[in-house]
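After this line comes chain A, so read on.
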Amino acid sequence: MTDKHDTKPLTPAAEPLPPCAAACPAHTDVRSYVNAIARGDFEEAYRIARESNPLPYVCGKVCAHPCETQCRRGDVDEPVAICALKRLATEKHDLRKGHAPGLSVAEPKQDKVAIIGSGPGGLTAAHDLKRMGYQVTVFEAFPKLGGMLQLGIPLYRLPRETIEIETAPLKELGIEFVTDKRVTDVDALLADGYKAVFIAVGSHVGRKLRIPNADLPDAWLNTEFLRKVALGEKIDLRGRHVLVLGGGNVAIDVARTALRLGAARVGMTCLESCTKQPAHPWEIAEALEEGIEMFHDRTFKEIVAENGKVKGVRCVKVNFRGFLPTGAPDMDEFPETEHILPADLVIFAIGQGPDLSFLPKDGSIAQTPRRTLQVDPITLATTKKGVFAGGDAVTGVGFIIDAIAAGHRAARSIDAYLRGVDPASVQPPEPEQLGDLKEKTISHIRRLKREEMPILNAETRKGNFDEVYLGYTETQAVRAAQRCLTCGAGATVNAEKCIACLTCVRVCPYEVPVLERGTAEVAVDQCQACGLCASECPAKAISMKLYNDNDMIKDIRSAVHRARGNGEPVIVGFACRYCAYAGEEPNVVKARLPKNVKTIDVLCSGKVDALYLLKAFEAGADGVFVAGCLVGECHNEKGNVHAAQRVAYVKRLLDEIGLGGARLEMFNMSPAQCADMNAAVSTLLTKVKELGPSPVRRA
Partner candidate 1 sequence: MKSGSNLEKVLTAGYFAATGELGPPKSADMEVIRRKAGLLKGITDAVNITDNQTAIVRMSSISVGIALLQLGLEPTVQMTCRDRNRLAIQSDLLGAAAHGVKNLLCLTGDHLRFGNHPTARGVHDLDSIQLLSVVKTMRDEKKFANGEEMDVEPRFFIGAAENPFADPFDYRPYRLAKKIAAGADFIQTQLIYNVPKFAEFMRRVCDLGLDKKAYILAGVGPIKSVGMARYMQTSVPGMDVPEEVITRLKGVPKDQVKKEGIRQCADMIQQIREIPGVAGVHVMAIEWEEAVHEILELAGLLPRPKV
Partner candidate 2 sequence: MIKAKQKPITEIKGLIAPYNNILVLGCGTCVTISFAGGEKEVGMLASALRIAAALEGKEQTFAEATVQRQCEWEFIDAVADQIQRADAVLSLACGVGVQALAERYPDKVILPGVNTTFLGMAVEHGVLMERCRACGDCILGLTAGICPIARCAKNLLNGPCGGSQNGKCEVDPDLDCAWQLIYDRLARLGQLDRLATIMAPKDWSKDFDGGPRKIVREDLKL
């Protein structure tokens, strides 16, 4: 079990959130779980990720990760691979411990709640309400659970087993799932004893452009196509020449699916230019790798047919600037560029909306002009009392994580409503976000390459529905997690103890602390949490948000205690994680160490205060070492040099008091050398054995 002093969960809305958590619609505590992975505590990472999200396995694979777009690491080099890290945490989680270890269920309540739709929004609301104690029934029109997860996301992105991992525990929780049941009468549900209803039907109705021949047999619709494939219908597209109309993420799903069904040629065409294509860049790249052709800057005038057979699409090049508020495209057409893109199968993928035909005809549940459900944005209440709605049914096509957030919000609202409390009052305020990194700070941050996600190569993958992304290894994950800047979780200065000695200003590798108003101030949005100011401050006025001296001293005593027992010298080591586990998996490295050697992990040896070294000896250690990166390799420029100076100082002190400075050593190691920490530790062990056991013994 690793020492946990580096993880403290963030208190929601108590302080500015780092951009990742702020950008996440569910405000996942990204920073904490990434930090846990950085020190090899994968179970802890899973626990944190699961806390705010009942579908972590799914999100780990297919979340659109808006967190990464806002990740401040992206201002330095590339964003942290937050989504891939969540995936790793789920893969390392031992499901025998349960899907949600530690989450409780309240005493059962009488009230029944109905949820229409088993997509991510519905599942989340169901999960939350069930944990609050309510009786929950989920009605799903289709035979399988999952909504768009099941019916829209292709297998090569999201294996069906992954969905099963998420839905099985929900059944075990006691949520009643009714599949193949299309709700047609909401009022009836209310009359039937359901005190509240949550409509989460998603946007499963594709749209066709009203162009000539749009209804030919070989002019298909995105949603129907993907749903048929998902429900197991065998569609053979061998030899076909497919053209997908549309350039978004769904269009790409359609195109890549068509390819895997054997299509000889697959092309996509859209209004947008190459640089403005409204799909995730990585999906576009993967599609291109698979040989899908892209035809940008086009509007479609007509499906060209001959004897009822599709021959192609007549297109005209355009200069597209975006959609107007009315929904009409703002563009110039160039009629002289008219041409035909050949195809024998056309699939529309230009958008989709909710099927709201089941709503009461009296309009008591109102719609928006865009024909989505109208709701109060804070409470998600529709115009009918007791009926709430969220997810794609309200927003049109959105991200899974948006739907999950909506499910949480709806659950809070419904719970408040059922308790007679104003649903708006239980919604947390939108948290403040940290500011941007200054250029000055960025210039000092060590550049680290983003780990490449192992991926099946295009030739291999395009002929089947095998999962394309393979997921990080443990080693990759630890390295990837170490790129996190721990935004907003750095140093705090106690102004009462600060004597403005300027030490923190002088030692910070990132030029963050300032002394302008009498005491030092560390800007929360610039601090890189390297810990040097805290360990150098002579007034002990600085502490780190994620750990403090008391935590460390407890860990030291625990390490000494655990290292005792077999008559061998007790050795405590402070191991810098940047080198120690960057080369090989943490638990593997630790397992190789002898039982009498226990390490305390720190992110950067610069955090090792000289006091900690003395405390280790005071606690009874016979020998102590600090393992830091090679000089010049320190993540924080000179953290390891400061550490070495402190080690030399304490060595002299130990000589003077007669304990023997040889009991303390600093090792500078590369990640490769850390894999065999034994070699370095054995030289220390020899010296310690020569000196004999330390006469200091603590209870």
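Regarding selection, all candidates are chains of the complex that A comes from, given by their letters.
Just a few scattered comments:
Here is the rule we use: a residue touches a chain if its C-beta (ideal position, glycine included) is under 8 Å from a C-beta of that chain, and two chains touch if they have at least 3 such contacts; residues count from 1.
On a predicted model such as this, the values are computed, not experimentally measured, just so you know.
Here chain A touches, in this complex, candidate 2 (chosen among 1 or 2).
Those residues of chain A lying in contact with candidate 2 across their complex are 497, 499, 501-503, 506-507, 537-540, 609-611, 614-615, 617-618, 653-654, 656-659, 695-697.
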